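With one protein chain removed, the remaining protein chains of the complex are shown where they sit.
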Amino acid sequence: MSGSDTQRGNKKPDICLEIRDVVKQFPGVTAVDHVTLEIQEGEIFSFLGPSGCGKSTLLRVVAGLENQDQGDVLIAGQNVNELPPYKRDCNTVFQNHALFPHMTVAENIGFGLVERRLSKIEIKKKVAEKIELVTLGGMEDRRPDQLSGGQRQRVALARALILEPAVLLLDEPLAALDRKLRKEMQIELKRIQREVGTTFLNVTHDQKEALSVSDRIGIMNEGAFLQIGTPDEIYEKPGSIFVASFMGATNIFSGKVVSQKDGKVELETDQGLRVFAPEPENNTSDPVVGFSVHPELIHLKPETSDESPSDPANQTIFHGKINEVFYQGDFSEFTVALKETDMLITVHLTRGRGYRLQMPEGQNVEVSWDCSSNNVLRG
Amino acid sequence: MRAMDEISVSQSQAQKREKRKLALNIAAYLFPIIIIVVVFVFAPLAIILFFSFLKSGPYGQIVYTFTFENIGAILGGGYGKVFLQSIYLALQTNLLCILFGYPIAYYITRFGGKWKTLWIFLIIVPSWSSYLIRLYALKTLVGTKGTINTLLMNLGIISEPIQILYTNFAVTMALVFAWLPFMILPIYAALDGLDRSVLEAATDLGATPFRRFFRVTLPLTRGGLLAGSILVFIPTVGEWLVPSIFGGSKIMMAGSLVAHKFTAVGNIPQGSSLAIMLAATLVLILYLTIKWGGREALEKAL
Partner (left out) sequence: MKKKRIASKILWVLSSLTLIFLWAPMILIIVFSFSNNKYGSSWEGFTLKWYVKLFTNDQVRDALMRSLIIAGVTVVVATLIGTITAYGLYKLNFRGKQFLRTSILLPIVFPSVVTGSALLVFFTRLVHIPLGYPSIIIAHIVFCSPLAVFIILGRMQRFDWSWEEAALDLGATPFRTFLRVTGPQLLPAIMASAMLIFPWSFDDFVITYFVAGVGSTTLPIYVFSQLRFGATPVINTIGTLFVSITMLGMVLVYFVQKMGKSNS
């Protein structure tokens, strides 16, 4: 729960959605386990987690499509526990879009307005506005089965936005799209959100998507939030082994603290290697269980006879042998086996960082990185 | 030039070979069904079409004089009324089947839970038990000396048996009884195939359950309704057993007229003309249904 404190800063924005101690159980599993969360007006907040972590269930509780066993949901300050979905001030973009197959694009988008008993003229005007917003001009009279995946996506978005909900809920809406289209839609999603200013609550299992579209991310596992923060906080300073590995960190080492001084901690890994790391900012009661370091922060060079000047408090240096090299196009991935241990360390060298260095498999190398890159993990 | 000629010659030879192969295949695979269709469907239809323009002699023999009398008796006469009555009864049956069938199909899909299979089982069993036996069973219940009358008289509620048989009500009830399962099952299939998230989307966008039913559920199950209607309406129009058991001589339907002419009176020309008209009526109805509802619905019904 670290990020929310830093975000608030001096001016406290309005709370748009509040979830208080919500529990939802299904036979045999606790899908949502005592979750408390505040989402601010106008932000894009992503629930990120592996499938089955309860993120979709939590979203459905907010939408009213599931009833929580315990706890409260407040939308724009109003407790909506007793309200059915059709009376809540939030709308959903469903995973498979859930467009009405028997209605045209315009009828789909205008569905909610008909329920609000607006006049035909007003409906027409508002639908036209939304069609323009999602750039679907000329598609008004098509049926969902005549649309491409990206177009359906836009219809679903326009349909959910037309009632101007306090919160827009997105249930993995981009999951069904292919990679290129997904990228395009992420940009679109962000543009549309900035344009309408509605609070977006986005559920996803795609780390890249969460990092690129969100203002804040909540990492979920087994029905609870493990860490909440801005994308850079989540990526650069994961607090636990789960978050670090879920965000794609490949160099995670378990170990314990052996000493602590000057805002630095010294850790010893299970294999006996020692590194220094900055002291973690948030002091929870959880013990330190290890550290992680991102592969793109590590330097790699052929081992030379003359020893580099060693300053273990600022620079971590190990020696090893290149195990494997994977060419990836924009970067190359090296795995290095550290000497006298069975530890493997992954290094990414981008083209700009000289990845064309002639370092074949079996070459003895020196890996080094700044101690500030070491990120302490708790658990 | 010569080389090109040779190529085109060999091409046309290849084409010929392909054609011969196709003809051979058609002969091999489709010969039996073509025999059935040509000999046992089209030829009999042709012969009754032919007979429907002939006359019947006093001893049931066929008199080979050309006449429009039989067709005239249907288009202008009392038989025409029986045809209209049949269509009316079938329409009424169809509507009643929808009225009774939709709620039960809806209930099973939405609230059936673990009992779903049992419900469906209890609906399929009657549709597969003997048609004749089922009608007989219904007659045992509602007949003049039937269970309902016996029970009510023994209890002293009525002194005279209620006349249920041989009324429009009895025929309609029997038709609904006989054909209801064939309406429930396609509606159930359509409801069961509905994408839940589409219904959730409607709720999410502000539709109350009642409004949602009419704006989303009903339009999306139109295919099932149409399939069920084809399954119920078509056989009902040509029904013979139900009117003969429950209508007696009072309520006639087109099917009973045909059967009457062939099996009781032995007037083949008149019977033939009635059968041809009945077939034509159904083909017309089917054609209109397909035109209005699309071919998929018909194929789904099968």
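Every chain is named by a letter (A and B) in the order it is written, and numbering of its residues begins at 1.
Quick note on the criterion: a contact is a pair of C-beta atoms (placed from the backbone, for glycine too) under 8 Å apart; a residue touches a chain by one contact, two chains touch by 3 or more.
The structure presented is a predicted model; accordingly, all values stated were derived computationally and were not measured.
For the omitted chain, the shown partners it touches in the full complex are B. For the options B:63, B:122, B:218 or B:265, the residue in contact with the chain missing from this view is B:122.
Take subunit B: the residues that touch the chain left off the picture are 22, 25-26, 28-30, 32-34, 36-37, 40-45, 47-48, 51, 62, 100-101, 103-104, 106-108, 110-111, 117, 119, 121-126, 128-134, 136-141, 143, 145-147, 150, 177, 180-181, 209, 234-235, 237-241, 245, 254-255, 258-259, 262-263, 268, 271-272, 275, 278-279, 282-283, 286, 302.
As a convention for this text, only the chains that are shown with their structure count from here on.
Taking the mean of the C-alpha atoms as each chain's centre, subunit A and subunit B sit 58 Å apart. Against subunit A, the residues of subunit B that register as touching in their complex are 195, 197-198, 200-208, 211, 215-216, 219-220, 222. Listed in rising order, the residues of subunit A touching subunit B in the complex are 63-65, 84-87, 91-92, 94-96, 98-102, 111-112, 114-116, 159-160, 163.
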